[in-house]
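All protein chains but one are shown in place.
As written, the chains take the letters A, B and C, and residue 1 is the first residue of each chain.
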Amino acid sequence: MKRRRKLGRGVAVVGVGMTPFNVYKDKDSKDLFVEAFKEMLVSVDKGVDPKDIDALYLGNFTSDFFVHQGHWGPIISDILGLSPIPATRTEGACASSALAFREGVFAVASGFYDIVLVGGVEEMSKRTTEEVAEGLGLALAPYEMQVGFTFPAVFGALATAYFAKYGASREHLMNVTIKSHNNAPLNPRAQFKLTIADLMNQKRENAKKKGEPLPTWKDEKDFLRDPKANPPVAWPMNLYDCCPISDGASCALLVAEDIARDFTDDPLYVVGLGQGSGKGLHAAKDLTCFEATRNAAQEAYGMSGLKPEDIQFAEVHDCFSIAEIIHMEDLGFFKPGEAYKAVENGLTRLDGPIPINTSGGLKCKGHPVGATGVAQLEELWEQLRGKAGKRQIPNKNLRIGGAHNLGGTGGTCTFTILERR
Amino acid sequence: MKRRRKLGRGVAVVGVGMTPFNVYKDKDSKDLFVEAFKEMLVSVDKGVDPKDIDALYLGNFTSDFFVHQGHWGPIISDILGLSPIPATRTEGACASSALAFREGVFAVASGFYDIVLVGGVEEMSKRTTEEVAEGLGLALAPYEMQVGFTFPAVFGALATAYFAKYGASREHLMNVTIKSHNNAPLNPRAQFKLTIADLMNQKRENAKKKGEPLPTWKDEKDFLRDPKANPPVAWPMNLYDCCPISDGASCALLVAEDIARDFTDDPLYVVGLGQGSGKGLHAAKDLTCFEATRNAAQEAYGMSGLKPEDIQFAEVHDCFSIAEIIHMEDLGFFKPGEAYKAVENGLTRLDGPIPINTSGGLKCKGHPVGATGVAQLEELWEQLRGKAGKRQIPNKNLRIGGAHNLGGTGGTCTFTILERR
Amino acid sequence: MENRAFSDVSYKQFLNEDKLMGCKCKGCGALYLPPRPICIECYSSDMEWVEMKGKGKLAAFTAIYVGPPSMVAEGFNRKNPYCVGVVEFEEGVKIDARIEGLDTKNPETIKVGMPLTAKFLHRTEGENMKTFLAFEA
Partner (left out) sequence: MENRAFSDVSYKQFLNEDKLMGCKCKGCGALYLPPRPICIECYSSDMEWVEMKGKGKLAAFTAIYVGPPSMVAEGFNRKNPYCVGVVEFEEGVKIDARIEGLDTKNPETIKVGMPLTAKFLHRTEGENMKTFLAFEA
């Protein structure tokens, strides 16, 4: 029987920064991280002297493969002027920077450091789609790649298992896509800022200009059903079920709770921290859940003493539409087999009882894989501090948010709970 | 002014395991790590139930590139039967598993976990020498690879700067090689178990058998001077200045100090922990030292309250002969410009006042890069507990040992001090 | 057979011999495919080889329209999608595999739960034979 997890010393987030997620042809990983870092410096209400930063944790997944450069910890500490402080890279596929965040928390909680910079970066758009697919495929479980699985294919397969068990269908996944696209235009840092309705209008206008026959879509689902507009990638994952290829960087400044007020009068406290590992499809006991997410949730709820119903909003790793649905169940927001109905009923909309992916999610905000985990926390920061602008959650008493990050085919999952006091 | 670093909760090593380092054509990374893990389980005097392990930290550098498989944390936690516990990969080039060790220490010291498995693995020998060179080159600083530097070349260049500043020469480097080769035959896990004298005899015997003219080397240095026996790789780094290509795995079990005696009556305590980052050759202020190692030493001495003269023996990252010399100066064992004389005078021999690389070092024990950091700690474990057999240091009061691990061209360096009480 | 390590290397050697070999924990009876060196239920390392009969049913699947370079080289693309899935054997273990003989252009017709039979696809790569496990309806 394992004891309840607790940190010996509390840790707070006192600053965050990120680049808009996008395609950056003239910027490399260093340029992107510098941009996020500068934004973070500005975000610290009472300021921070870079000389006082004790250590750096950096999440990155694919740079060895895509940029033919590994060992990014010291490259980033150097470009920021932080060398010779310790600089450690963590890799957990698309959860790499959530791991960096977690190690930063441990480093401060251990008492060894007081002020730690954590973040992530990924530079993907300079590769072809096939190269990106191959690179991301490095995070598939060993037997999956060998038989021809791709990432969309893994989630496609999970979707068929979920459909068969719970009676859901592609129509239900479309609700996830439509919701993400509704939130994204409200986020200035999102890669895709159009709703599905906007996209339909845009395509109608284009057809008109070219003198082509006008599309006859009745509504958004009709558009998403059209295989010309939304072609299959790995059925039932079609184009609009999948997140894009993105570049970007994100970072956050962590400090010990006892000194947090030296940096801001409004710190966010790390109240829940959870992580888990999974086995890949063939060894999973149940193909309609992620044991790694369940373990992460159990750790984070255990540490915080909170229950799923205490989480007021969350960023949930939606690399593919089905992922958002399954993870919301694993995190306890909805019972198994109920999340797809909850989305259908609008419960996860910006104005619903538990808004999910107010940022637009990976689907629309973008997914520079190593940067995603900390960027999710940046969304919690903006929402909890009431700075989310047009996408601010209309809850006057917003206090507790969660961020769930996944790597691989469920190999690494994390859940982090931040609280504003 | 930064405060002195301290852990809020002490951490002890209560078990270690490693594969012999070698070329394994029929074993993959999973097989190797399982072997190290089983040895670790046996090493825990009072036993450990794998179910009680809270988390895994795994160091690995090149598998994305060499084995086309990333995301090794969950692969290893799965094969050991540890899933769904958190499994985090750290990457700091050839210091990857020293980083895993450090994160394991922080995770326990933070109070979050009690029992953490840390380790490293690397599978290199299935690639050609050119592929290995290219893969390791991913850890060179960005501008180095572009102009044609290789790893031996970086250390060759540092050697020329050191020679010019301090009057050392290749002859002095040969002393390092000869010493490592003298220690290795005493280590059953070493990849190369022959002294230079053994090698010379072997080559003489071969020549005799083939009816070729007998080599006329006068002594070991004469052999090492012979460009046919010891050809240049990146002058002044010749073949015998360089560590080999190896496969292997290593692991250690870390527990909170307050429960260490549940596992053994003879735990080793983590008294010093240090890490630093460097900038690459072009931005280094001084080409005859590593600022990352100096920072690591400062952190570790600061935490422990120890001085260099308190370190009774050490494993020092000797990927190339010159590296051992420079690092010994950075760690404070000798003054700048003095280490090469110390080696010449036998001070670092097994029976000298500060034995260095009693294991045979990376040069002879082997260097499966991601496994090296924790394997160095395994050598400290054997020496401190008096289990090093024929290579046991003849010091009746052995209490404090250090392990120094380097990644890249000085990008990441760590220094860890273990104490037996 | 008894002396082979419970590893991926052995598993692949067996596939080359048209044998689908898993292993069974002598401690608790848990069955594993591919073989495991350590039982994840009871941590025993005492394993024995078990040959699978090769009969199972589809647990999850997908029809892939955009494949990796290696599958594109085999002639698969938007107009010729391929199917991969997870198959659950009668013995209770699951495996990832290529699924053949299905109407991949109409994936709605493919059903979770369909019965399938294993087969071995041999390929020569350089001097080495490499065998892929596949299934057909």
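Just a few scattered comments:
Note that a residue touches a chain if its C-beta (ideal position, glycine included) is under 8 Å from a C-beta of that chain, and two chains touch if they have at least 3 such contacts.
Quick caveat, the model's predicted, so the values are computed rather than measured.
Contacts of the undisplayed chain with visible chains (whole complex): A, B.
Note on the undisplayed chain: of the listed residues A:V23, A:I79 or A:L199, the one touching it is A:I79. Among B:G104, B:G120, B:P236 or B:G361, the one in contact with the hidden chain is B:P236. Within the set B:T160, B:N206, B:N345 or B:N395, the residue that contacts the chain not displayed is B:T160. Considering the complete assembly, chain A touches the hidden chain via residues 26-28, 30-31, 34, 37-38, 49-51, 78-81, 83. Touching the omitted chain from chain B are residues 129-130, 133-134, 137, 141-150, 152-154, 156-161, 163-164, 231-237, 280-284, 287.
Throughout what follows, only the chains that are shown with their structure count from here on.
A centroid comparison over C-alpha atoms places B as the chain most distant from chain C.
Chain centres here are Cα means. That of chain B falls 39 Å from that of chain C.
For the pair chain A and chain C, the distance between mean C-alpha positions equals 32 Å. Here the spacing of chain A and chain B, counted between their Cα centres, is 36 Å.
Residue positions of chain C with contacts to 2 or more other chains are 8.
Annotation for chain B: residues 78, 83 touch two or more other chains.
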